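The complex appears here minus one protein chain, its other protein chains still in place.
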Amino acid sequence: ATGMPVRAQQKGGTLRLGIAGANTSDSWDARTHSDSYMIMAAHGAVFDCLTEISASGELVGELAESWEATPDAKVWTFKLRTGVVFHNGKSFGADDVMESLNMHTAEGAKSAAKPIVSSIVEMKKLGEHELQLTLKDGNADFPFLMSDYHICMYPAGQIEEAVAKGIGTGLYKVEAFDPGVRTLLSRVDSHYKDGKAGWFDGVEIIAINDSSARMNALMTGQVDAVNRVDFKTESLLKANPMVSILEVTGNQHFTFPMLTGLSPFDNVKVRQALKHSVNRQEMVDKVLQGHGAVGNDNPIGPANQYFASDLPQNDYDPEKAKHLIKEAGLDGLQVDLSASNAAFGGAVDAALLYQASAKGAGIDINVVQEPADGYWSNVWLKKAWCACYWSGRATEDWMFSSAYETGVPWNDTGWENARFQELLLTARAELDSAKRKDQYTEMQMLISKEGGTVIPMYANYVDAHSNKLANSGTIGNVFQMDSSRMMERWWFA
Amino acid sequence: MGEAAANLILHEKKPTGILDSVLKIIAQRLALGLLTLFIVSIVIFAAVNLLPGDFAQAILGQGATPEAVEAIRTDLGLDQHPVKRYMQWLGGALQGDLGSSFAQANFASFVGEDSGVRTSVAQQIAPRFANTMFLAGVTAAIAVPFAVTLGILAALYRNSIFDRATNILTLSSISSPEFFLAYVLILFLAVLNPWLPSLSNIYDGMAFSDRLEKTLLPALTLTLVVTAHMMRMTRAAIINLLASPYIEMARLKGINPMRVIVKHALPNALAPIINVVALNLAYLITGVVVVEVVFVYPGIGQLFVDSVKIRDIPVVQACCLIFAAAYILLNLTADILSIVSNPRLRHPK
Amino acid sequence: METDASKHDDVLVEMKGIWMEGRSDEDWHPIINGVDLKLRQGEVLGLIGESGAGKSTLGLAAMGFCRDGVRISKGSVHFDGIDLLSASSEDKRKLLGKRIAYVAQSAAASFNPAHRLIDQHTEAPIQHGIMTKAESEADGMELYRKLRLPNPDEIGFRYPHQVSGGQLQRAMTAMAMACRPDLIIFDEPTTALDVTTQIEVLASIRQIVEEFNTAAIYITHDLAVVAQMADTIKVLLKGDEVEEAETREMLSNPTQAYTKSLWAVREFQRPAKPAVLTGATPVISVQNVTAAYGKIDVLHDISFDIHQGRTVAVVGESGSGKSTAARCITGLLPPRIGQVELDGASLPLDYRKRDRSQLQKIQMIYQMADTALNPRQTVGDIIGRPVEFYTGLTGKARRKRVEELMDQIELPADQFIDRLPSEMSGGQKQRVGIARSLAAEPNFIVCDEVTSALDQLVAEGILRLLADLQDKLNLSYMFITHDLATVKSIADEVVVMKDGCVVEQGPKAEMFTPPHHAYTDLLLSSVPEMDPDWLTNLLQERGVDNIGDAAVGKMT
């Protein structure tokens, strides 16, 4: 399922990665994954999903060999790959899929993929390697959703152990795992992707949250690749002849979500005023050092199929913002903005720039620098207004149902809009492309105008790797590090 | 009569007296240390429990239903009265059971099966602590002999250019923020001259030489941080004694200056030197968070900071307790060594 | 060993026109101004002078050694033909310890507390390559035996703190002899010792110097001591040589005024007072006091009275409980049993429970003026504070009273009122201490060794001042001292203490006429006299084994 090789792949060597986004609370429970380190390790190496988005962007099977749907996109039948075994020797089958899916809806479980899985009303085992899933409402993107990094396949009946030890069906099995410190993986002896992927003998993923240390590790040759290159120093890094920059334009965007349930963000005028008081170009120039594009408070990016390119741009207009504040019945506005560089590289700077540009609109933003560790558990979804990033999703529906659908756990603005909700459901089951386009455009319009999140910029994925590494030439743009599949798709030249 | 025989006579005379007084002092200090540790545990427990928010909320985030929060709280015992929790924790700690980490307990319990695979705090801390001890050990092995030798030389050649230069250099190094020193060392020893790795990602089962190599740069940074203190104390303690009559006596016996210092001044300056060494060792074990961050060294300081952020109370408490115990133990050791190095206490009248 | 004939011709040490300077702050000030010194083989030179006269400095210069901050600016020092001033430090080190040895004032401080005596003893012989360790150890034990140290075979294996002061001083002498040097410098070797111990050390030093025919420079400020030890005496005053003469000559016939005045100090004597009326209420009455530090009793059932206008001298060796008795009276150490009465009324035992007038009536003067005066307060403040505190005078009135008091202690107020203690001499500081206690207008003053730290001349001045004040103000003194000469000159009554008990008490006249309690006798007979033959006679009379610690030991 990997893109066609351009150069001959070679087997061998241990790939050492320096990855940001690790925590001591990390575990092999894919339901809880939200940061790059564990996504890389679990989704990218140890575990497999039913489907996979290839480097060139099309959907291919991973543990599922093929799938088909009824015309209303309600009933999906998956044919599973045969001869697949888990790292502990257990062979893979339909039971594993069912139990792995049930994990997300178990009593008390908190999974980001819960909305996806809970749309399944019935699971039927048609055979050892065949499975039928019936959805509540039709969803044309359902196979796409099955490639979500939360929905990894665990061995049935051994999930507890698999979560503790990291037992999946992936190319690499866990040799050592020290949460927040280091993960050591080794190539399984034989695998269904043999000959197509998995060229390294082993992988060492080192947690390096400090960006300075990470860049240094790459430059001094202590790791072969790093994620999240510090934009500030990207131009300097480029000067190093031993290192290449891996820049892809994806849907990653940096956001400032406000909890729309709380005053003053419950007032749409206030939200609009804030949207007009940020100087987006300046942010792209200074925070991203030009590695990205101006955002329009819309999570659907140019890489998406139904991107609405003709949406009116929310631009920097202090006068308009002032006016909006007045319309909201306020004299001026004073708000706290929580930020930490854990949200995204340069988040504090972005917040400070926001603060400076908002001053022109008579808005007094108080930037609260939050501690980096635990930012996601203590600040995001907690503080009324904070900095955040989204990797973006391959499909519109996926993106929306992750963070904009009413009541989903990651709806980080708590925004609820009846029309939006209605459109979301209709478009989901709509198989007519033109109609879908209209529906998605309207939704993007709604979010951009009324939504609770300020999206000032789209950031390219900028990773860096040593010139010793080679790749097929086609780089996935769903996540950083070749859609987090560098370990599968790359090799030592 | 040989010395041994004479020794025998002397020791035979008052063996109990010697043992008694030293043992009594040690027992006293030990009891005091335990008391301190006990109060520290209360202070820490109180501080940790005052931390805003709790683990359940920290982990569940906004999507948490009250039931889920309650479930986690019950599961972790967070719903019980703090005093009761403290007693349980203390009881466990006394039996060597520091509880199990919240973070590692994680959500595994919601798979539907009974867990039993929770990592205990002890398991989690042990490797980190071992790493920290290793770093402290390497640093101490470099810094202590280095500092003491420098101190002796500086005392011997006091007021010479050598003394002044050493003084200025060590003062400057102690005055610089740790991260500054770390970056400067990285700059010169890893970036401009790629001699040492700037990344100290050590792990279990690493060859000792690799481990040493990776630890060298943080150890050097810490050496710069702690050397000045020890060196200056050695120098000052020795120079303080140089005016004493017995040093003058030694000089007037025609003993050469080096021997005067090593043989006559140093043994009497041991107590302050031991104390400052202990203080610095305690610092090495407990105060190296910044260095760990810069070099990505997986020590206990990092773990502590991480755990505070996610409100992983058992880990935080255990870390604090270990820090306090290390501090108290080192002070105790210093006390005892000072006593043992002092003939007045070793051989009472 | 030299023959007797060559003894007087061989010049061992020759110092010519020595000028020395010491550094203070930024500049060098003179310490020794052009002193000559010549010492022959086997000769003992006594060097005397008041404190700060430069005795030690000169003594060390004879070894070619200067303390830090001191330098020889002019002159030459030759030892046995070697020019010590131009010799390299390497060469000098070869002489020190081997041919020139040093015995310091306080052996307790000059032995390294970290090493055993024998190890320190053998260090010089081993370092100079004269003997092996075993030889040197054996030799050391031999010397210890010669010096009559108890358990000579074992005592060397003790640490310094396990040995008494007198024994240490002898061990120090043995250490100096370890390489059989040609010259030994004794720098006040007995000043820190009790009289009873001193005599023992003096005897052994004299014996060993005679036995090995060693030349010696004996530094002291005690004339009577130097009279026993030296062949010739040289008198120093503020770095200048006053006179030098053969011992007997010098004692019987001093030529210089300064020397004469030194001699005269010992003559001060107060007229005896009439006996106390029977039935008179004593100012202070100590009754059956037993006191303890912690659990150990250090005073055992002591009682004595002090009457109006009288001085009671309390004598006894160090550690006998003199100061402790004073602390009981002042209330700093409440007695365990017994009581203290003031003017017939019993006093609260703890000073914190005493009222202001009771505190006011009992004052104290301390031995070390340095620690007794706050270094950060001016004389005016130090004296003014009790004036203000007890009498409530402030402003001009206070100042006037302070000036009056300074007048009484004979310090000109206009010069001294704004000085800090560090800007005054020892005697002047002691006077300020006296003025401070006078300021309270007390009835009774405890003087705890107030003259021990002072020079004889200065001490005499203080004693006279105290006597005058007593006559003028009708004060009572409790005068603690270990110096019997002082007792003779100032006391009306004497209390002799030993091991926390009063062994004898009574009027001075009685105390100084036999028969005595054995201990008093020992104490009195151990005070050196100005007669050069005193020690020889005493030793003949009592025998070498019946002096000092040995004698004290036999008594109990």
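Which chain is which? They are A, B and C, in the order written, and residues in each are numbered from 1.
In this text, contacts are C-beta pairs under 8 Å (C-beta built on N, C-alpha and C of every residue); 3 or more make two chains touch, one makes a residue touch a chain.
Here, contacts and distances are computed from a predicted model.
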{"item": "Omitted chain (choose from \"Glutathione transport system permease protein GsiD\", \"Acyl-CoA dehydrogenase\", \"Anti-sigma regulatory factor\" or \"ABC transporter\") - UniProt protein name", "value": "\"Glutathione transport system permease protein GsiD\""}
{"item": "Touching partners, among the displayed chains, of the absent chain", "value": "A, B, C"}
{"item": "Which of B:26, B:51 or B:90 contacts the chain that the document leaves out", "value": "B:51"}
{"item": "Option from C:181, C:254, C:386 or C:528 whose C-beta touches the chain left out", "value": "C:386"}
{"item": "Candidate in contact with the missing chain, chosen from B:98, B:150, B:250 or B:308", "value": "B:308"}
{"item": "Sole contact to the chain not displayed, among A:233, A:249, A:421 or A:474", "value": "A:233"}
{"item": "Subunit A residues that touch the omitted chain in the full complex", "value": "211-212, 215-216, 219, 230, 232-233, 236-237, 239-240, 282, 285-287, 289, 336, 340, 346, 348-349, 352-353, 355-356, 366-372"}
{"item": "Subunit C residues that touch the omitted chain in the full complex", "value": "23, 25-26, 68-69, 86, 88-90, 330-332, 351, 354, 356, 359, 362-364, 366, 368, 371-377, 385-386, 389-390, 436, 440"}
{"item": "Residues of subunit B in contact with the chain not shown", "value": "32, 35-37, 39-40, 43-44, 47-48, 50-53, 157-162, 164-165, 167-168, 171-172, 174-180, 183-184, 186-187, 191-192, 236, 239-240, 242-243, 282-283, 286-287, 289-290, 293, 301, 304-305, 308-309, 316, 319-320, 323-324, 327-328"}
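To be clear about the criterion, only the chains that are shown with their structure count from here on.
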{"item": "A-B or B-C - the one linked by more C-beta pairs in contact", "value": "A-B"}
{"item": "Distance-maximising chain from subunit C - centres being C-alpha averages", "value": "A"}
{"item": "Identifier of the chain whose CA centre is least distant from the whole-structure CA centre", "value": "B"}
{"item": "Interchain centroid distance [CA atoms averaged], subunit A/subunit C, Å", "value": "89"}
{"item": "Centre distance in Å when subunit B and subunit C are each reduced to the mean of their C-alpha atoms", "value": "49"}
{"item": "Centre distance in Å when subunit A and subunit B are each reduced to the mean of their C-alpha atoms", "value": "41"}
{"item": "Shared interface positions of subunit C, touching two or more other chains", "value": "none"}
{"item": "Interface residues, subunit C side, partner subunit B - complex", "value": "60, 63, 65, 67-68, 92-98, 101-102, 104-106, 109-115, 118, 123-124, 127-128, 137, 153-154, 156-159, 161-162"}
{"item": "Interface residues, subunit B side, partner subunit C - complex", "value": "1, 3, 6-7, 9-10, 243-246, 248-256, 259, 263-264, 267-268, 343-344, 347, 349"}
{"item": "Residue ranges of subunit B in contact with subunit A within the complex", "value": "53, 58-64, 67-68, 71, 103-104, 106-108, 110-113, 115, 117, 127, 186, 190-191, 194, 197-199, 201, 203-205, 293-296, 298, 302-303, 305-312, 315"}
